[in-house]
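With one protein chain held back, the other chains of the complex are shown just where they sit.
The chains carry the letters A, B and C, assigned in the order they are written, with residues numbered from 1 in each.
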């Protein structure tokens, strides 16, 4: 029922599903995905299956699976290896199981599936690899990876990882950076995370945002979505911390306070990290905070807030509400960490609304089709989905929302490309 | 005194001036510029002169010159050929005079100087060229253009023109697209035009924005600045019209109504064009408007609103207030065209505030220096100022505003470029 | 633990509790309350008990009780008669039990307790009275009501009811309209309901507000809170419907669209009622709505949306998600009613955040004390808490938030009350 509700709100993906059903562009394809197992992912999985793919679904975060969705997908015949609250080992077992499926296309959200495949193929071993091997079994991973036509990646975080690999020359198969599509990062990151992060914070704390000082670390698309909605919810002051001078200056001119995190630490009531980097809020920063400060993370990995450090140093710890843990610091103050420092929108709420995942997953579906259509022609690099497909997604979404726009007249088209006309 | 006031608000450009004074990087350089002759341009001209250049200043719009500024610059020994309210012929005479100066570097805002140079060198003739020749005299324009190290361009409009020329192979010397610097288009176009356009509209009309329906055509950086400030001023409804589906969808999710201009025409009280294209509001669109609709343009050229058509077809015309002309249409309704459909912020107000021109003109000054330093090495193409110079401008601006930001730690720098770390 | 979390966020009420503990101003008082049984109410109940009162707590809405809170209060020795999901009979049984306690002071939220007492004393009988009598037993209700020193009322809705009674001459004991305190209606209704209503809608639907058309019926304090936050969350268009021309005009100048509900019905994606009146959205209005429209109520009683009519006329009904019921209309479209048309913030979320209930319940506590202190001196009319107490609550809240303000100098005080000084 929940999935049906999502389908109603994902009209672009449903149009793609209809076409996939008719055209079967993924017929016989083995496709493994590491995605948050939510109702929206279910709509994508069913779309890929409708296109003829044999879909295997692993989670992309140990805490983000919605169990009823996993069950419904399994009932549909999609292979799912995921449940809410996996431990580290179970999580990488799931990745391993997705690999055992010998995928020809991978769909990734954060990069764990793709990176694990690369480590296996390159013979790198660490704990995550040992866990993955427990379920992947003893395959020829080099050959397996050679057989992959290509993969996709959903997040900024994952794309940064793959670009590093590309620069190093260690990327083994082509990656479509879905995140780089306009209809992905301009929408999902800004409007989706902007809202769902606050939804998560409200469910975890029931705090009144009006009157609060909110600190947002990182002013990328996610950070600006969160900062904008903080203002919209009536925060008394929204402080942005940044390392990039251009983004910092944009934040200033967008009406935010900008200062170093060490100073912001002393002012904030609620802190939200969205940088993609580690230890943005370290233990020393926590020691500067006011009594009762609340900390949440909206970045992909749970490394932005140094939860380990506070776990080690706190002199008291208790759960005050679901997803809200109080730590008593040696200086006598308490701070609250929400959702263990993991993606708060997925842990405490339901992730992005379907309406915006419609755009992101339309990109995923078209990227999978594009990889299949162009198999053998793509090189092991990180590229975008062709711009015409990207724009077509926007066009379909506007249409589904009943919104019309203008077309350039012939005269206007000519004018815009003529250089000799002037004042 | 006005120029001094601008200098106080342009700290980045003043820091560059100090260095130019010491280092004289433009010593002996002949530099011709076609820029709006405002107090901010005066601060730039003095900076270039401080760097050792011999500066010649022509206007970039027949109506935008501030006569007191022109007089003050002339008193400084800078050659100025500009006054408020030039006619077409006088305007191109000024361009011609700038060309007669045999510039080695050109600074442009809209592209008229550069295009005129190209037409002269290519032997293209039209009315504007005839006017330019009246003052440029009988030079060997091919040789003159060959001697140019490079030029800059301030606006989106100009950059689009030069990119067309580059594609056609007709661009004759290197152009630094100042507009493409982050510290230019992200700031000047959005915050500068966003505010100054409304300043111009308010001065021209004294209309109450609260309660009004505002239609903004174009959702580029300029358009989104104008639309955002319209909301900030309390407009009852802000409608965006667009031809690009991605931008249109962004406008929707940013909280604006989106519809075709033909439909928006019937709802709007105030229309502002910011597309860079022609006849965005044509005569048929005007005929659909409510009695009393007001029309203004924020795009570079006065072609976005079809003023000629209404001039030809109106059954009555009178000036109601300065910069506000009432046209009686054959259908019995009246519409008001502000500032003759020319850049309303320059015609009815004072253009961008100094604070934001500080960033744009810091780019112009550094671009001129960059062209001189790299003369002979640049090819006839359109490129950006190197990113490190761009970021340095942002850094200086933050410093001048007393705003600190964070630096990546060594650990964070490593993390962000490592791909093997995961969940 | 939840209650402790609320206590941390209710510093003003906690300061009052400290004083009550010392001074025991309510010693021996029998106090019956009909309030939403939430963690914040628990903080109030404990405060009243600390003041020496013998507290009896009934719910003020059949669905709004949080069972863990009820249990915790019972463990504290406070008499609670409430659980989540009572039926009509059980609800009035609870009211009756509160009456059986022979209260000297009543605290009310919506007025059901006070009205029931009046009906009993006046010999009016209806179904609710029959249920109340089942637990109230066979008392001399006239005498009982005579013994009541006074009561309080929390909501606009309740105050409107009591003012009607006062006008008719049927009000039997003094009522302090807590809602009329500045520190109540300016805060709780606007900021509290503004946020918590959206919290409820998001939990019920997980809908993306960006891009949606939101219709808010009623532009009182509650309605303007909801409309403002709708904009803050990025709604594409916020439409207000009103019956009062002054409020309607304010909405227009605040940047909202205003139109009759019949027209708004065709545009809205999400409808929220906040009028205090009945059948604001009737069945005919529902028939005009777009397929998939969502309807929620933020007013005190579940009469604003005509749920009965759709229950009777719909050709299909199913629960899509918790608190979200889909009705298939005879015209083929579906609409979604959230939380059965009851107060969405209490049904689907947790009611107002503690921070704002701190102000409202500080008023309740001081009103109870004021009634006791002035017993015998107050007449059966509806009055406000004295303004100095009201202002003192604001002062304490600012202090608790660490916010300083200015004091008038002697000279300024004189100036503001002198009339002879002019231009």
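Note that a contact is a pair of C-beta atoms (placed from the backbone, for glycine too) under 8 Å apart; a residue touches a chain by one contact, two chains touch by 3 or more.
Predicted model only: the values in this text are computed from it and were never measured.
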item: Contact partner of the left-out chain, one of C:71, C:186 or C:315; value: C:186
item: Candidates B:199, B:369 or B:406 - the one touching the absent chain; value: B:199
item: Residue touching the undisplayed chain, where the options are C:4, C:250, C:267 or C:340; value: C:250
item: Sole residue of C:30, C:84, C:263 or C:328 that reaches the chain not shown, by the stated touch rule; value: C:263
item: Residues of subunit B in contact with the chain not shown; value: 1-2, 4-5, 8-9, 191-192, 194-195, 199, 202-203, 206-211, 228-229, 231-234, 292, 318-321, 324, 349-350, 352-356, 401
item: Absent chain, residues of subunit C that touch it; value: 60-62, 88, 91, 110-112, 115-116, 119, 124, 126, 128, 160-162, 164-165, 168, 170, 182-183, 186-187, 190-191, 241-246, 248-250, 252-253, 258-261, 263, 276-280, 301-303, 390-391, 394-395, 397-398, 401, 403-409, 411-412, 415-423
item: In subunit A, positions touching the absent partner; value: 210-211, 231, 234-237, 252-257
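The working rule: only the chains that are shown with their structure count from here on.
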item: Chain whose Cα centroid lies nearest the overall Cα centroid; value: A
item: Rounded Å distance, subunit A centre to subunit C centre (Cα mean); value: 39
item: Rounded Å distance, subunit A centre to subunit B centre (Cα mean); value: 38
item: Residues of subunit B whose C-beta touches two or more other chains; value: 252-253
